[in-house]
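The complex is shown incomplete by one protein chain, all other protein chains being positioned as in the whole.
Here the chain labels run A, B and C in written order, and each chain numbers its own residues starting at 1.
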Amino acid sequence: APGTIKVEVMPYKMHRLDAPSNVVETSVEELKTFYHTMYRMRRMEIAADMMYKAKFIRGFCHLYDGQEAVLTGIEAAITKKDSIITSYRDHCQHISRGGSIFSLMAELMGKAEGATRGLGGSMHIYNKKGHFYGGNGIVGAQIPLGAGIALAHKYRGEPNVCITMYGDGAANQGQKYEALNMAGLWNLPCIFVCENNHYGMGTAEWRAAKSPLYYTRGDYIPGIKVDGMDVLAVKNAVAFAKAYALANGPIVMEMDTYRYHGHSMSDPGSTYRTRDEINAMRTERDPIERVKKLLLANGVDAAELKKIDKEVKAEVDGAVEAAKAGTIPPDHWLWKNMYMAPLGAEVRGVLPGVYKSPDFDPEYKN
Amino acid sequence: APGTIKVEVMPYKMHRLDAPSNVVETSVEELKTFYHTMYRMRRMEIAADMMYKAKFIRGFCHLYDGQEAVLTGIEAAITKKDSIITSYRDHCQHISRGGSIFSLMAELMGKAEGATRGLGGSMHIYNKKGHFYGGNGIVGAQIPLGAGIALAHKYRGEPNVCITMYGDGAANQGQKYEALNMAGLWNLPCIFVCENNHYGMGTAEWRAAKSPLYYTRGDYIPGIKVDGMDVLAVKNAVAFAKAYALANGPIVMEMDTYRYHGHSMSDPGSTYRTRDEINAMRTERDPIERVKKLLLANGVDAAELKKIDKEVKAEVDGAVEAAKAGTIPPDHWLWKNMYMAPLGAEVRGVLPGVYKSPDFDPEYKN
Amino acid sequence: TEMTVRDAINSALDEELARDDKVYVLGEEVGEYQGAYKITRGLLQKYGPDRVKDTPITEAGFTGIAVGSAFAGLKPVCEFMTWNFALQALDQIINSAAKTLYMSAGQINCPIVFRGPNGAAAGVAAQHSQCFAAWYSSVPGLKVLAPYDSEDARGLMKAAIRDPDPVIFLENEILYGQAFPVTPEVLDKDFVLPIGKAKVMREGKHVTLVSFSKMVGYCLKAASALARDGVECEVINLRSIKPLDKDCLVASLKKTHKMVVVEEGWPQSGVGSEIAALMQELAFDELDAPVLRVTGAEVPMPYAANLEAAALPQVDDIVKAVKSIA
Partner (left out) sequence: TEMTVRDAINSALDEELARDDKVYVLGEEVGEYQGAYKITRGLLQKYGPDRVKDTPITEAGFTGIAVGSAFAGLKPVCEFMTWNFALQALDQIINSAAKTLYMSAGQINCPIVFRGPNGAAAGVAAQHSQCFAAWYSSVPGLKVLAPYDSEDARGLMKAAIRDPDPVIFLENEILYGQAFPVTPEVLDKDFVLPIGKAKVMREGKHVTLVSFSKMVGYCLKAASALARDGVECEVINLRSIKPLDKDCLVASLKKTHKMVVVEEGWPQSGVGSEIAALMQELAFDELDAPVLRVTGAEVPMPYAANLEAAALPQVDDIVKAVKSIA
């Protein structure tokens, strides 16, 4: 097609499968979208970092900067009717599934306008309508959950997959192996996406895994290893994986990626890895820089990208200020949405004699 | 050596390892011991079956007949300082680790003379002095426990392994994969022995496992598949595995075997498999018959074997009668051995106001 | 007519599978084997392998899969061969099933039933005999039901399956084969009992006996024995352990002024502890004696029949406890 750009990405490493082509088609338009999407994610996470340090955010806060190409490439290959589930490192899924930066920031600040109304916090963002099943704080627990979501797609005869994302640390969890086995037995359209950012907290992959070849760790389930810093490599591989999964059942994808920040906010991220390593990643493999270079090489003006940058910064700054100005959730929200059916009974408050009737009110009208 | 007999066993199937020779050395003496050992196990389990049907035994009761060659071959290749842990199918480990048929029968009948004094029952037989760590009623739980026992051997610098036995059903359990990974990372001298009797309760292996190639299921951990109905094949392979494990760390063994009885006593064992299948196993692969044939072929008199049979039958019958005549454990044993250190406090009985001081009294003197 | 508890659960499952095609059953041996305790007998034949799914012995995994499918709109009935094995899956039950509706600010509900036999069967020893009623009932987000007879079993199972929230359904192996009279109303396809309501099984004015599951039968027997001595017990079958039917308990206490709670589980922080704490909190002045707890002894379950009996409440124990305050 006119305007088509062909890009050679790093060849895929395959396990029990033949590799798809590593020449990926794209266009200036698509690349601009990728740039915009990833830059928004990047700026948002950097803002979250600052807001955390300024004490507007509390608890855990796991940032995704560095890994943007993985999610962006995935979204480019699937539809919004496909499902996604991930770990606590979930801010960007909120964005990619249609949420606003404002509602993410508001959630981090514990505001009523937040993605989960201040009830969930950083690790517990969801978007049921956008088929985003969260945000899970328990390492590995989202893996069988994702297989179950895939089961529901198949049960209803829908042509959709569930993208089940987890880290290299989570890849050792027993429930992953249980889920893989059942997904295999039942041919579930589940794509197990291991985001290998090479560290689980402070533990390097090889210290946590006897075999850090994550794309082969499904053993009897086929796998593919992808340069997760290259959005085009990811897009192409996920399109391949989706077709495979719908036709045959589960597949494992290892995305070779990197997190720039520490694990969560209390981790400087520099005691178990060298500054050199981090710098090399930023300068040599940064996913946004890669797309930028492609755009420039394909005739896009640097000024146009600067404009995008500026718009994004303005959007993020605006969202941050709006979130700061958000409202504290009223105390009686404590008692909402514990049950969907009326409980027909009261639950106990902190003090004896204080009983409350929990109600189901997902619009938080009352 | 004079008297040495060389027997060709079924070639081993290997995973990430070169096969040991499948020509096994033995002797008439050794074969006689095997015959005696396996026949004792067989008669004991048959007696347990009868006693259960006669209502002398209650609860669960999982019989080992058909699988005798696995444990017998293992014991022939290791020493009593090596450790063993297994599932609820644990009667024969009691015998192989030095316990008496009488104390096993007494346990099944809930008698004070029982292997665990009537406290444990069929699934919970132990022999700490004999390095037998039980008897575990929770499918798969013994697998990390076994790796932990191996860790203790290594920690103390002992030249010993832990034989960690589990079924084909248990082989899908997530904690197995977690244990394999750590055993690999830490080079634990743990031999993971999957007794593949082809059914987990009523579920055929291929209905429970996407890949029923259990010897390969350690993925990055080497494995070996053994004819588990041939005590010589097992002996030889375990000797190989022990040397490997002490030098290198974990190894997976798949023992291809068969249970003649149903899963436990409530399972007739014939709804999910054909009588033909069971009969074929008994006539073509029976581990005791195989040794018997070898003995006869090597000049042993049928009458001599008949004599062994008779002695064993008499031993088992005597044990059964003695167990029947055993004593009911006194009610106050309820309160023993909950804690090793004096609790310095009371525990509650069934009725309010009834408090008891638990004591540590492994000899049950009081 | 009479119906066993097994048939009551089986027929409830059958009818709900027929009623709503989002309902499916999964667990170990639920299909081809017809259930380890035959609770799912005939269902595979009737509804096929997509709706009656045999799983490998991987509780954490299949529980997570069941919960995920419930998030995505299906209505799984997840069988644990016994509740002891759910210990391997507890994280998914608590952190995924119970908490997600709240964490997601009401977006993602989890219509699932976890069911299976709970507590002691006969002669199955320490690892297979634990009662989990107190643990699950402490968790906000869960509802916990425990049927005693066939009426309970049918009406509560249907309520559980139709409920949009996660329900823990605690059965008792020893009751499966027991037959109870059932009315035509109980056999109706839409016989649904309310969650959170206890049932007064027998009226009485001297002492209130509170229990759930198998112990309800024991309390009824104790009440009969005590009636012969002139002590009239009111027997309450909790049916629902979360939420507890406070009103029913307090109303009875106001009548009898004395209460004995009976359970097979361990005493410390048990269901009886909660009820005793509640009663003295809500009706301090009504109490003429302490609320007494008759419970499983504070020991792992021993195997030998006599020790097992000594570790569990017997009818006689209940009689004794009542007599100590009557």
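The rule is simple: contacts are C-beta pairs under 8 Å (C-beta built on N, C-alpha and C of every residue); 3 or more make two chains touch, one makes a residue touch a chain.
All of these numbers come straight from a predicted model, not from anything done at the bench.
Asker: Touching the absent chain in the whole complex: find that residue among B:59, B:146, B:167 or B:249.
Answerer: That would be B:146, which touches the missing chain.
Asker: Could you tell me which of A:5, A:239 or A:347 touches the chain that is not displayed?
Answerer: Hidden-chain contact among the options goes to A:347.
Asker: If I consider the whole complex, including the chain that's not displayed, which of C:88, C:109 or C:237 touches that chain?
Answerer: C:88
Asker: Hey, which of C:8, C:25, C:43 or C:60 is the one touching the hidden chain?
Answerer: C:60
Asker: Even though one chain is hidden, which residues of chain B still touch it in the full complex?
Answerer: Touch set of chain B with respect to the missing chain: 83, 85, 116-117, 119-120, 124, 126-128, 133-138, 141, 143-153, 155-156, 162, 174-175, 177-179, 181-182, 185-186, 336-341, 343-347, 352-353, 360-364.
Asker: Kindly note down the residues of chain A that lie in touch with the hidden chain.
Answerer: 58-60, 107, 110-111, 116, 118-124, 136-140, 169-170, 172-175, 200-203, 207-209, 271-272, 328-329, 331, 333-335, 338, 347-353, 358
Asker: Using the document's contact rule, name the residues of chain C that touch the chain not shown here.
Answerer: These residues of chain C touch the chain that is not shown: 60, 84, 87-88, 90-91, 94-95, 98-99, 102-103, 125-127, 130, 134-135, 137-141, 242, 244, 265-274, 276-278, 280-281, 284, 287, 289-293, 298-300, 302.
Simple rule for what comes next: only the chains that are shown with their structure count from here on.
Asker: In angstrom, rounded to a whole number, how far apart do the mean CA points of chain A and chain B lie?
Answerer: Roughly 46 Å, centre to centre.
Asker: List, in ascending order, every residue of chain C touching at least 2 other chains.
Answerer: Chain C, residues with two or more chain partners: 56, 58, 60-61.
Asker: Provide the list of chain A residues touching at least two other chains, using ranges where the numbers run on.
Answerer: Touching at least two other chains: 174-175, 177-178, 181, 185.
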